[in-house]
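Only one protein chain is missing; all other protein chains are in place.
After this line comes subunit A, so read on.
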Amino acid sequence: MATLLRQSRLSGLLPRPQFGARSPASNSAALPGGRSTGLGLLYPGHIPTSPLQKALLAAGAACMALYDPYRHDMVAVLGETTGHQALQALRDRMRRDPEGAQILQERPRIQLSTLDLSKLQTLPEGSFGWEYARFLDVNRVSPDTRAPTRFVDDEELAYVIQRYREVHDLLHTLLGMPTNMLGEVVVKWFEAIQTGLPMCVLGAAFGPIRLSAKKLKVLISELIPWAIQNGRNSRCVLSLYYEQRWEQPIGALREELGITAPPIVWTGRTQSPKL
């Protein structure tokens, strides 16, 4: 029976059958690239998964994320399971950039433990750090709500996607978008162009479904073209060592990146934009 399954076309998807004993060996399949570590754990929190499991996870996560938009962990899982190729391309882009290569080497993390919010608030008004602290405050978010990576089977790529998640809030600040649905969709469009991650593409495509007609109009007529243009023109946003740029004025940073001012300015946390 096992031989039949082995020879079947689906054998690439199924984990290797274990002959004889249902031994308590780890059920993780050999890692892609033929590598197979002892326990299969490449980094803390790593859960090795077979291609079939990844496919099921991706499908399930996509459905659940649409069904219950508050399940941010499902969006994260979708990103991890579908992003292998895009993450590789992203990592290669980062390697070619000198600042990006430095990031890959030093692996800085943006967490409340490494960030000093009070210090950022004392920075001069209009500086990047000050704007970021204000963004966190106004939108009442914290940099620690990002789920850790679990399903990426390469340790460096796991860091890349973790960095992408942590940079997401910084992107909100740079683009001037709030954390409501409209703002998130705009940032997703920008990220989709920049990173090419399937999760961003899906989020950009399906996010607008839950928007009202008025917002949809604003989105399509002004915000999306602006996001696409900026996504194309700007540098790879993951290649910036943000931790060294807190004092830089945000205007200068935007110019360095190639990001133009947003067509719409939001005041505080109001839902309706000030056109």
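Basically, a contact is a pair of C-beta atoms (placed from the backbone, for glycine too) under 8 Å apart; a residue touches a chain by one contact, two chains touch by 3 or more; residues count from 1.
What we mean here is this: contacts and distances are computed from a predicted model.
Comparing "Sodium/hydrogen exchanger", "NADPH oxidase 1", "2-methoxy-6-polyprenyl-1,4-benzoquinol methylase, mitochondrial" or "Proteasome alpha-type subunits domain-containing protein" against the UniProt entry of the hidden chain yields the protein name "2-methoxy-6-polyprenyl-1,4-benzoquinol methylase, mitochondrial".
Checked against the full complex, the one of A:Met64, A:Ile224 or A:Ile264 touching the unshown chain is A:Met64. Considering A:Leu42, A:Met74, A:Leu90 or A:Leu120, the position touching the chain not shown turns out to be A:Met74 (whole complex). When the full complex is taken into account, the listed residue touching the unshown chain is A:Ile47, out of A:Ile47, A:Ile224 or A:Leu257.
Touching residues on subunit A toward the chain that is not drawn are 1-2, 5, 14-15, 17, 19-27, 47, 50, 52-53, 56-57, 60-61, 63-64, 71, 73-74, 77, 150.
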